[in-house]
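Working notes for the structure below.
Coming up: chain A.
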Amino acid sequence: MSFPLLTATAVAPALGAVVTAAVPAARRTTAKWLAFGFSLLTLALAAAVVLRFDTAPGADRFQLTESRSWIPDFGVRYELGVDGIGVAMIALTAVLIPFLIGAGWNDADPVEGEAPANRRWRPTQGFFALILMVEAMVILSFAATDVFLFYIFFEAMLIPMYFLIGGFGDRAGEQGEEGQARQRSYAAVKFLLYNLAGGLVMLAAVIGLYVATADQLPEGTFSLQAILEARQSGELDFAADTERWLFLGFFLAFAVKAPLWPLHTWLPNAMGESTAPVAVLITAVVDKVGTFAMLRFCLGMFPEASEWATPVVVGLALVSIIYGALLAIGQRDMKRLIAYASISHFGFIVLGVFAMTSQGHGGATLYMINHGIATAALMLVAGFLIARRGSRLIADYGGVQKTAPVLAGTFLIGGLATLSLPGTGPFVSEFLVLVSAFSRWQAVGIIACTGIVLAALYVLLLYQRTMTGPVKAGLEKLPDLRVREIAVVAPLIVLLVFLGVYPKPLTEILDPAVEHTMSDVDRTDPQPQHDVSEVEAAE
Partner candidate 1 sequence: MESLIGLLVAAPLLGAAVLLLGGRRLDRAGHWFGLAMAAVSFVLAVALFFDLLDRAGEERTLHQHLFSWVPVADFRADVAFQLDQLSMTFVLLITGVGTLIHLYSVGYMEHDERRRRFFGYLNLFLGAMLLLVLADNYLLLYVGWEGVGLASFLLIGFWQHKPSAATAAKKAFVVNRVGDVGLSIAILLMFTTFGSFAFAEVLPNADSASEGTLTGIGLMLLLAACGKSAQVPLQSWLGDAMEGPTPVSALIHAATMVTAGVYLVVRSGAVFDAAPDAQTVVVVVGAVTLLFGAVVGCAKDDIKKALAGSTMSQIGYMMLAAGLGPIGYVFAIMHLVTHGFFKAGLFLGAGSVMHGMNDEVDMRRYGGLRTYMPVTFVTFGLAYLAIIGFPYLSGFFSKDEIIYAGFSKGGTEGWILGGVMLLGAALTAYYMTRIMLMTFFGEKRWQPDANGHEPHPHESPLTMTVPMMVLAGGAVAAGFVFDAGESFVHWLEPVTGLEHGDSPVSHGQVSIAATAVMVLGVAGAWFQYGRRPVPVVAPTGSLLTRAARRDLLQDDFNHAAFVQTGSYLTRGLVYLDHKLVDGVVNGTAASFGGLSGRLRRIQNGFARSYAVSMFGGAAVLVAVTLLMRAV
Partner candidate 2 sequence: MSTLTTLAAETSTSTGEAVQFWILAPLAVLGGLGTLLLRRAVHSALCLAGTMVLLALFYLANGAYFLGVVQIVVYTGAVMMLFLFVLMLVGVSAADSFKETLAGQRWLAAACGLGLGLLLIAGIGQASTGSFTGLAEANGGGNVEGLASLLFTRYVVAFEVTGVLLTIAALGATLLTHRERVERNKTQREQAEERVRSGVQLPPLPAPGVYARHNGVDIPGLLPDGTPSELTVNPTLRGRGQVREVHGQALADLAALEQRTSAYQGRPSPAGPAPRGTALGGAAAPGDGAVSTDAEEARK
Partner candidate 3 sequence: MNPQNYLYLAALLFTLGASGVLLRRNAIVVFMCIELMLNAANLALVTFSRMHGNLDGQIMAFFVMVVAAAEVVVGLAIIVMVYRSRHSASVDDASLMKL
């Protein structure tokens, strides 16, 4: 067995978390650099994964696989493996985390003046350790090809997230210190309960899956590959309603994680109360596990059920798109606005997943990545701004571009990416999703298109209210972005533009995986009414 690259990629941040947490209280800076270093190490390993991944047509679907027996009685195995989609998502995670650490460099420092509870009080160490822990969990859940294993990491990542949300709010609440604390714990508990509820339903479904496979196969299994192969060979064929129940069990969990209307209300609270990096972590990394899992597990294992549920899911996705955008327009709080924008975007992703065309699946995956980066850029800049002024209310800002042009510029670019302006990554993915939706159901595509206009509205309103106009009182001395902050944002923007202009490398990685998912659900892309080629042949 070759070097377990995926395990290493996941172990690196976990190790980093332990090491960082162990740093003594006084050595905060050391902890930060350690965390940063480990995130870079993870990035390097992830890069190795990308390079080792073979995109040749004949290559196997899941590569870099590792498989060890874990709980033989229940056929639970420690199985890792990635297809193109997994590779892309792992890459996204590994790329984002260093920037988040850089952005949150000072977020978790104990406030000056307030005496630490005791000498061993180490918030900073905890903050970065938790972030790294989340990264490890996320990478593992992207790599796990054993359903049970996936479930474990899917749930386990809630624990560090809970502490990140509840423990490290940004210090810019509307109401006083304890008021913030209340809000924070409310948000954290809400986050936990929502996801736990979904997760438990999923657990039931996981067990059900084992039983169902045990019925038909020589022995029950959790292995995704085994199940897929069995389905392909036809020796595994669930009864209609068994499959539907299982599908619902899984889908509910994923729909909570990737907030789909009406299960979305935890996201605005969580993103609003937590620090900007953590907010990005939630929406750009953790939530992606949900959409990713829809694509890999729901569609892969339960194609008929997915098809059966498609009308409802697509409806919900449309509602999310429009609803999220409208609520974003109505928000008074910058971070909540971005949160609702994310809900709208997740609507697009789910739409792409369930349109069940190659463009849809490719687009959805691209969307996950681009949305991750774009939201990161926008949210982080917003975070910098909030940290400067100490308020999340849009009404407290105005004319920032006069005093802090660079900040305003980066903010605008992030915003434009969020409204998926051509030339930035999100445009490509959004258009692919629209194509897929439209080619399946024209009406759906057209409705989704209105989301474009609404996106322009909420982004530009936000920009106009905060950045333009006369300088608001108290902002005259607003400092512009510092070197560290520019170093965090600039690469993200470069990435956005690059993905907008030349997404080919990514699509090459994705294409085989997309074909495989298409064959899982055995659907083919709708053919154009008048295929040009055949018309030419006719002439």
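Operating definition for what follows: a residue touches a chain if its C-beta (ideal position, glycine included) is under 8 Å from a C-beta of that chain, and two chains touch if they have at least 3 such contacts; residues count from 1.
How these were chosen: all candidates are chains of the complex that A comes from, given by their letters.
Computed from a predicted structure; not experimentally measured.
Here chain A touches just one chain among 1, 2 or 3 in this complex, the one numbered 1.
For chain A in complex with candidate 1, the touching residues are 190, 193-194, 262, 264-265, 323, 326-327, 329-331, 357-359, 362-363, 399, 401-402, 409, 416, 421-423, 427-428, 431-432, 434-435, 438-439, 442, 445-446, 449-450, 452-453, 456-457, 460-461, 463-464, 467-471, 501-504, 507, 510-511, 514-515, 525-533, 535-536.
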